[in-house]
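Structure in structure tokens, see below.
On to subunit A.
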Amino acid sequence: MTNWLEDPIRWIAEWLYSVLVGWGILPSVADVILMITGAAILSTLALLWVLFLIWFERKLIGRIQDRFGPNRVGPWGIFQSVADMIKIFTKEYITPQGADKVLYNLAPVLAVASVLLIWAVLPFTRSIMGVNLNVGVVYIVAVGGGGVLAILMAGYASNNKYAFLGASRAVAQLISYEVPMVISLLVPVLLAGSMGLNDIVQAQSVPYLVMAPVAALVFFITSMAETGRAPFDLVEAESELVAGYNTEYSGLKFGMFFVGEFLHSFTAALLFAVLFLGGWRGPFVDQVPLLGLVYLFIKTMVIYFLIILVRASVPRFRIDQMMDLNWKVLTPLSILSFLVTAVIAKVLEGQFLFQVLGLLAGNVILLVLFMEWGERRNKRNRRPMVSQPRPLATPASDETSMAQS
Partner candidate 1 sequence: MSAFQIVFLLIALLTLFSALMVVFARKTIHSAFWLILALFGVAATFATLAASFFVVIQVAVYIGAIAILIIFTVMLTRRSMEESGDQLLPGWGWAALVVLIVFGGLVFMLLQWQGIFQPPQVLTAGGENLENLGMALVMPDRYVIPFEVASVLLVAAMIGAIYVAGDHKKRS
Partner candidate 2 sequence: MNPAPFELSMLLAILPEILLVVLAALVLLLNLGVRHRAEGVLGWLTAIGLAVIAVLSAVFARPGDTPQLIFGGMLRLDWVSFSFRLLFLLGAAITVLVSLEHARTITGEYLALLLVSTLGMSLMASSANLIMLYLAIETTSLPLYLLAGYYVENQKSVESGIKYMLYGAVTSAVMLYGFSLLFGLSGTANLAMIPFRLTQTGVSPLLVGGALFLTLVGFGFKVSAAPFHFWAPDVYEGAPTPIAGFLSTASKAAGFAVLVRVLLVTFPQLASFWTLVVAILAALSMIVGNLLALTQRNIKRLLAYSSIAQAGYILVGVAADSPLGVAGMVYYLTSYLVTNLAAFAIVWLVAQQVGSEDLDAFSGLGKRNPAIALAMLISLLSLGGIPPLSGFIGKVLVFAAAVEAGQVALAIIGVLTSVIGLYYYLTVMKILYRPAVDEAPLKPSLSWRTAMLICVVLMLALGVIVAPWYGQSLAAASALF
């Protein structure tokens, strides 16, 4: 029996298992029951967690925009999301005419499922995780395809041109940004020598943010684009597309898309923490494994905070800018960073300190050179201004007002 303090979840699982077997249930069936229970608890917790995330984001954005944010229901408006949730439960489901019913109803389920599936391989502590899959990184990429599919289904099945346009945009964006994302995912795999997420965490005696900052940067940007958050939310650009692919959805079906999106960006933050910030690693984690959960949570929240800050401060991209950024900046940058990392890690193999410093230096040099090159290219290709900006209704400046007086 494991010590309950050291590893409470395993302790509970073992206890439940013994209870079930005690009832006369076959051990193999008991295993399956435990797995299903675990999956159900994990996904329910994840979905409930979204309630907090929504409140957190609204509050934070309120502050950034000099507002209060939700402040009516409960202390600091913390139950606002609960109220919203109850309201959305009572709303009517509307299925538009000419909709493809099966696909229309399947899409929101798939949207949430594809995000939740990622949680199956995330290592929360040294031992708490759904599956220790030895191909975890590829699994994440594979599961991401489900999200794209859900958007396509929703856009097609709604029988609405705005939904359709939104879905087209979304898919173009998602499959484009998958390219640099996958390449930047290769860098931690290369450094850890494994595709299992827990192995990657265990290999990070120095977080990979230090050893591969360029890959981390690329991954951060692309995972934001993958989640479709601002500044990459041209999928649901209100001014152009009503609400994009989920225009026709109402009630809980809309709610599922909504929840899926929030959960996706939190999951992206979680992934970043696992891949580049050392996941559950931290001081004293060997003595008290449960501390790992706390460390992971703190790291994730920092990243999530950053994502919200970016969302609140950067305006939405135009579609050509979005494509330019991907194909002309992120993709070459990620390929270069992969090459640089591979070469330096191989050359300085064996001397750990030099390897870390060499990788850091190599990455920084790469980034500086790349930005310098981009700067020059921009200067060369700068489009001439059509007309000089005209000051419209500018308030009288100090000088003129002084001259008048």
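The candidates were selected such that all candidates are chains of the complex that A comes from, given by their letters.
Here is the rule we use: a residue touches a chain if its C-beta (ideal position, glycine included) is under 8 Å from a C-beta of that chain, and two chains touch if they have at least 3 such contacts; residues count from 1.
Since we're looking at a predicted model, the values are computed, not measured.
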Q) All of 1 or 2 sit in the same complex as subunit A; which one actually touches it? A) 1
Q | Footprint of candidate 1 on subunit A - complex, ascending | A | 103, 133-135, 138-139, 141-146, 148-149, 152-153, 155-156, 164, 167-168, 171, 175, 178, 195
